[in-house]
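Taking it in order: structure first as C-alpha cells, then the write-up.
Of the protein chains in this complex, one is absent; all others appear in place.
When the chains are written out, they are named A and B in that same order, and each has its own residue count from 1.
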Amino acid sequence: MLSSVTAEVQDAILGEDPSEGALRTVGLSVLSLVASLLCIFLAPGFALPVLAAFVVVTAFGWRTHQAEIARLLTLVATILTVLTVTLITVYLFFSAFPAFTAHGIDLLTIPILESGPQWFFWLDFVLPTGETIWNPRAGVYSLIPLIWATVIVTTIAGLIAAPLGVLGALFIAEVASDRLREAIKPGVEILAGIPSIVYGFIGFKVLNGFIQKSFLDDGASFLIAGLVVGIMALPTVVSVSEDALSSVPDAMRDGSAAMGATSWQSMKSISVPAASSGISAAIILGLGRAIGETMAVAAILGAVVQPTVPLFDMFDASSTLTSAIAHNYGSATESTLDVLFVAGVMLFVIVAGMSVISQYVERRINRKLQGQQ
Amino acid sequence: MSEGYAHENELVSAESNLYDRAMDVGIALSITTFVVGMITFADGVSLAATGMELVTFFGILLGVVAGGVGIVAVFSYTNVVPITSQRVRGVALGLLVSLVGLAVAAAALPVSLATMLGLVMIVEAGLLVAAGAGSRFGFVETDPSMSAGLLAGIVFGLLGAAIGAVIVASFPGVPGVIAGVPLWALGGLLFGVGFVVLTVSPREDIGSTVPPALIIGILGATIATAVIGVGWQWTPENLSGGFTGGSVIPVFVLFGSLLSSWSAAKCRADFGARGRQYGAFFVINLNAFLMVAIMAAIVVFVAVKGIGWAFHDFSIGALSLLVVLAPLLVLTVQRARAPAGTDEWHSAARQFFRVLPLAAVGSFAAMLLGIIVTGTPFEIPYQYAILVDRSTVMLDTAFRVTPSLAVGNLLVIVSGTLLFTYFLRRYGSLRDVGIEYERLSPVRQAVPAVIGLLVLLSLVFVGIGPAPGGIPIGPTVGLGLATLGAIVVAALVLAPLGALLTGEGSLAERAHENAQLLNVGLFSGVALLFAVIVLEWTAVSNPQLGPLAPVPTVALLAALVSICLAAFAARARRSTDDTLRHRVLGEEVTLALTAAAGFVTLIGLHVAATSETAFAVGPVEVAIHGSLSWPTVLQGAIPLGQAPGGIYPAIVGTIWIVIGASLFAVPLGLGAAVFLTEYAEQGRFTEVVETATNALWSTPSIVFGLFGAAFLIPRLGNSLSLLAAQLTLAFMLLPLVVITSREAIKSVPDEYRDASAALGVDRWTTIRSVVIPAAMPGVVTGVILGVGRIAGETAPLILVLGSEINATNAIDVLGGFAFTTSPPFITNEALLNSSAALPTQVWGIITAGVSGSTSKGWATAFMLLVVVLSFYAVGIIARTYFRRKINYE
Partner (left out) sequence: MNNQIGDTDTDTDTNVSTDTSTDSQLGATTGVETSTTTTAGESEEQIRDEWTDYRFDSPAKLSVEDLNVWYGDDHALKDVSMEIPEESVTALIGPSGCGKSTYLRCLNRMNDRIKAARIDGSVELDGMEIYDPNTNLVELRKRIGMVFQSPNPFPKSIRDNISYGPRKHGEINKGLLARLFGRDDSEKEAELVERSLRQAALWDEVNDRLDDNALGLSGGQQQRLCIARCLAVDPEVILMDEPASALDPIATSKIEDLVTDLAEDYTVVIVTHNMQQAARISDQTAVFLTGGELVEYDDTDKIFENPESQRVEDYITGKFG
C-alpha cells in the first residue's frame, strides 16, 4: 500500500526509470523546497535563506540531471499554480464566513419605503425587510441595493455589447476583406486594452456632465455606467464570437455559396447556427466582464449605497457590488470588511460560474462540428 | 421538374439607371443624417443653428467629403486604387449631391437644423414609399420575395407599438383608462398589430419600405413640426432624470437614418436575397465603422485632453531629436528602397507612397538642422489649467526645440543600440572573402584573449573594489590599459582604411581584397573598446591625456572612419558589374554601418561608465544630462509649488509593478503549462486545471484585490506595499500565462515531437530544443498582451497599494536591498513601502474631489494609455512578425 503510493509519487515527480543519482538530486531539491514552503507559513523570516538553498541545490542538479530537474521544476510550477488557485478560493470563502454567521439572511434585507416594502419581484414575501439597509455605524448591511445596481448596469451593458459585439464579429469574420481584417482585429484588441480607469475618468469628467445637461439628471446615473461598461465588454464579445465564427470551416461557406446562397444567407443559416454555442459563450463572458467591472463603475456612480426607486429608474445611482468594495475597503471597520468579503465571494461565484458555463457551451461547438452530436 | 420555379429569373439583370442612382442618393442621404445626428449628439453643432451658421456647417462637411471623395476618385480614375463597384461610386456621388442639397436648403430655408433634419427624414420616407410602390406596380424590375419575413414583422410591430402608445398617451383630452385597461396600452397594441400585418402580409417590396417609411415619417414630422423642439423637456414623475429635445432629437435622427439606410439599401439591390444581403451588410458595416470610431474617439480624446499637461515645459535639443530620429530615418530609407515599379505611371504613383515617409522624416530632419544652423529655437507656446490651492490657474508654457547640441548619453545608447542591432541583423557574413593576410590570423586570435583578460580584470575589481586598502590600483591600472586599448582600437580601425586608400587596382578591387581586414578590424575594434569601457567602469578610471580623453576620442574617430569605409564601399559597389563583388561590397557597407553605430553607442556608454564627465567636441557634447527636459516624466510632484511638477514616481511605480508581477508569474505559468501539456496525462486533472485557470482569468480584478489585502498585506508587514501589489497582479497574470502558453505549446504539431523522439532524443531535450522554440512566439505575444492589461489594472491596486497622487520621490527598489545579520538576512524596505502608480493616481484624483487636478488626471490617464497601448502595439507587431515568418510571406 505505502510502497505503491511512494511509487506513484516517484513516478509523478521523476517520470519512469530514474537513475540513482537523479533520485538523490531531485530528492534533495524537493526537500529544500518543501522546507522553504513550510518556512513561509511557520517562520517567514527563514523562508528566504531556505529558498536560496533550494535554488543552489537545483542549480547543481540542473548541471548533473537536467531532464529530471526540469521535470521537477515544471511540476513544482504546476503545483504552485494549483495551490494559488485553491488558496484564493478557499481564503475568500474563509474571510466571508464571519459575516455569514453574523448577519445571515439579513444581508438580503429589502428596503422599506414610505409605502411599505419596495416591490422586488415577490421576493419581499421571502426575504426580511428593514428601514435601514446600509448603515455601517449601526452594523446593518443589506446587499440588495448593490446587487440590483449590478443587475441594472449589467443589463444595460449587455443590451449594448451583445448585439453590437455579434455584428462586429460578423463583420470581422465574414464581411471584411483580408486587409481590413488585419486592421480592425488589432483595433478591437486595443479597445480591450484601454484601462478601465481611463474609461472611468472619461465617464467621471465628461459623460456625467453630459447626462446632467441632456437628461436633466442630478448627477451620476446607471445609464452612463451601463453604456461605458457595455463598450468595455464589447471587445470580449467581439473577439470570442469572432473566434467561434472563424472556426466554422470555409468549405461550408463555399458549399453554400456554390448553391447560389448570398453571403448573408450563408451567415444566417450556416455560420451563425454552427457557431451559436461559441457566440453564446462570448455573450456570457462579456456579461461576466460587465459584472466584474470595477473602476469605471466606481468612478461614475460614486460611493452612495441606496435603493433604486422605482426599480427600473436608469437615471438613479448606487454603488454596485464591485464599486462598493473599491470605495469602502480603505475606511471600513472590521464588520464592514466581512460584509465586503461576502460581496466578493458573490462576484467570484457568479463570474467563475459564468466562465465555467461558457467553457462547457464552447466545448459543444467542437463536438457538433465534428458530427458527434 | 421546373414547376417549382414560379418566376424565371434572368441571368443578367437589366440596368435601371434612374432608380439605382435615386436609391444611392437615398442611402447617402441617410448616411449624412446619421453623421449629422452623431455630431449633434456630441454637441458639435447646435440643433438650433440657422442661416449662416448652418450653411457654414454643411459647407465644412461638404468640403471634407468632397476632399475625401475627390482624392479617392482621382486614385480610382488613374487606376492606382481602382474602385469598380457601381454601388460605392453611386453612394460617393450621392454623398456629394445630398450635402450640396442640404447646404443650398440651409441657405434658402429659414429653419433650424432640428427642423431641417425632420424635413430630411420626411423626404427619405417619401423616397422609400416611392421606391416600394414603383417596384410593386412594375415600374422598375426587381426581385422581391413573397413577404418581408417574420423577423422584420416583429421588429416593426414592436416599434409601431411603442409609437402608438406614445401617440395615444400624449394626446390631450383623452381619458386615461377604458374598462380598466390603460388607453396607451390599447393604442400600442392596435398600432403594433397594424404594423405587423402591414409588414408581413404584402409582398416584400411594400412590406419592407412602407412600415419603415411610416416610422421615419412620424419621427421626422414630430421634429419638423417642433412637437419635440430644441427647448422641449419632459420629466416623468418617478424617474430621477428626464428627457430634453437636445437628447431626443439626435436619438430620433440616428434611429430614423439607420432604418432608412437599411430600407434604401434593400431597394437598391432589388429586394429578394440580394436586397436582404445589401441591407444587412449595410448595418453590419455601419456598426463596424461605429466601433472603430468609438475606439479612435476615446484614444484621441484622452490624448487631446492630456497632451497639454504631459508636455509642459518640454524642451529638447535639436541634435538630440536628430539622434532619436536616426533609426526612423534608416527605416524609411529602407522602405523607399523597394524595387521600382513598371513603366506604367500609376505604378510610379504607388512608388510615391513608398517614398512619402522618407520625405516626411527627411524634411523634419532638415528642419532640425535648420534650427541648429540658424540658432533660433522652435517654440509652440500654449496654455493649460493647473490647480493651485484648489483654484484653477492658467499656466503659460511651451513645447520647445532648442538649438542645443548636447545629447543625453541614454538617448545615444538607445538609438545607437537600435541601429547596431538593425544593421547586424542585415549583415550576413564575409567569411573566406578576399585575401587572408599572414599577419591577420595572430590578431584574430589575440583579440579575444585580450578581451577575456580585460573582462577578468574587471571582475577582480568588482570583487575587491577599485581601491583595496586605500591603494588606488584600479585607477592606475585602468589608466594604462584603457589608453593602450584605445590606441590598439585606433590601429585596428585605421588599418582597413589605409589598405583601401593605398594599394593596387581599382577601388572596388581593393575593397574586395581587403574584406578580411575590414571584418577583423571593425568587429575587433568594437568588441575591444567595449571591454575597455567595462574596465573603466569597474576600475573607476577615466584616462585623460592632457585635454584629450583617449577612449571616447578613439570611438568618435572609429565611427567616422567606419562611415568613410561605408561610403568608399558603397561607391565601389556602384562602379562594379561583377555580381559576386557587388554582393561582397554590399556586405561591407552593412558591416561598416554596423560598426559606426556600435562606436557611437560606445561613446554613450563611456559617458555612462565614467559618470561625471561629458565628452565634448567643440559645441557638440554627449553628457549625462543632455538637452532633454521633460518635467512630466522626469520629475516628481512639487509640493506647494506654482510649477506643476511631474508624475515620475507613478511611472517608476508602474514599471516596478509590471516587472515584479512578470518575474513571478511568467516562469511559474510557463512551467505549469509545459508540465500540463507535455508531461501530465491529458484527462480529468488537466481539464479541471484548465477550467479553473480560465475561471480565474475572468474573475473580477477587485476580488484579487480583496485577497491581496486580506492575505498578503498582514504577512508582508501590515502596510500597503509594492510587493503586495506585485504579487496580487502576478496572481492575476498567472492564469493568462498558463492559458496562452498552453495554447501555444498545444499548437506545435505532434509530428515535431514524433520526429525528435524517432531520432532517439529524450523527452526533456525534445521539449527544450523543439517544442519551446516553436511555441515561443505564441507565448511571448500572449505574455506581452497580458502584461499590457496588468499595467493598466487599478481595482486591486487601490486595495493593496493605496492611491497616492502627489508623490515627490520615486521608489528606489534597486537601492533598497540591504543585508542583515538576522533572518531573513536580506531585506528591501522599498518593496515593503507603498508607491505611486499611474492607474491609482488617476483614481486618487477622482476621489480627491475638488483638490484633484483635472489636467493632471488627464495627463496621467494619457501616459497610462501610452504605456498600456505600447505594450499592445509591441505584442501585436510581434505576433504579425512571427506569423509572417512562419508563413514565409
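Going forward, a residue touches a chain if its C-beta (ideal position, glycine included) is under 8 Å from a C-beta of that chain, and two chains touch if they have at least 3 such contacts.
Since the model is a prediction, treat every value here as computed from it, not as a measurement.
S.K.: Which residue from B:Gly149, B:Gly717 or B:Pro777 sits in contact with the chain not drawn here?
M.R.: B:Gly149
S.K.: Among the options A:Ala274, A:Ala299, A:Ala317 or A:Ala343, which residue touches the chain absent from this view?
M.R.: A:Ala274
S.K.: Of A:Ser221, A:Ser239 or A:Thr262, which one is in contact with the hidden chain?
M.R.: Looking across A:Ser221, A:Ser239 or A:Thr262, the contact with the absent chain belongs to A:Thr262.
S.K.: Would you indicate which residue among A:Ser115, A:Ser177 or A:Ser331 is in contact with the undisplayed chain?
M.R.: That would be A:Ser177, which touches the missing chain.
S.K.: Pick out the residues on subunit A that sit against the missing chain.
M.R.: Here the touching residues of subunit A are 177-178, 249, 251-252, 254-262, 265, 269-270, 273-274, 368-371, 373.
S.K.: Determine and list the subunit B residues touching the chain excluded from the picture.
M.R.: 1-2, 4-5, 9-15, 84, 86, 143, 145-147, 149-150, 153, 200-201, 272-274
In this text, only the chains that are shown with their structure count from here on.
S.K.: Distance-wise, how many Å sit between the C-alpha centres of subunit A and subunit B, to the nearest whole number?
M.R.: Measuring from centre to centre gives 26 Å for this pair.
S.K.: Within their complex, state which residues of subunit B touch subunit A.
M.R.: 233, 235, 238-244, 246-247, 273-274, 276-277, 280-281, 283-285, 287-288, 290-292, 294-295, 298-299, 301-302, 667-672, 674-676, 678-680, 689, 691-707, 709-711, 715, 731, 734-735, 738, 762-765, 767-768, 785, 788-789, 791-795, 798-799, 802, 822-826, 839, 842-843, 845-846, 854, 857-858, 861, 864-865, 868-869, 871-873, 876, 880
S.K.: Spell out the part of subunit A that touches subunit B in their complex, as residue ranges.
M.R.: 15, 43-49, 66-67, 70-71, 73-78, 80-82, 84-85, 87-88, 91-92, 95, 164, 167-168, 170-172, 175-176, 182, 184, 186-191, 193-202, 204-206, 211, 213-218, 221, 223, 231, 234, 238, 261-265, 285, 288-289, 291-295, 298-299, 309-310, 313-317, 322, 325-326, 329-330, 337, 340-341, 344, 347-348, 351-352, 354-356, 359
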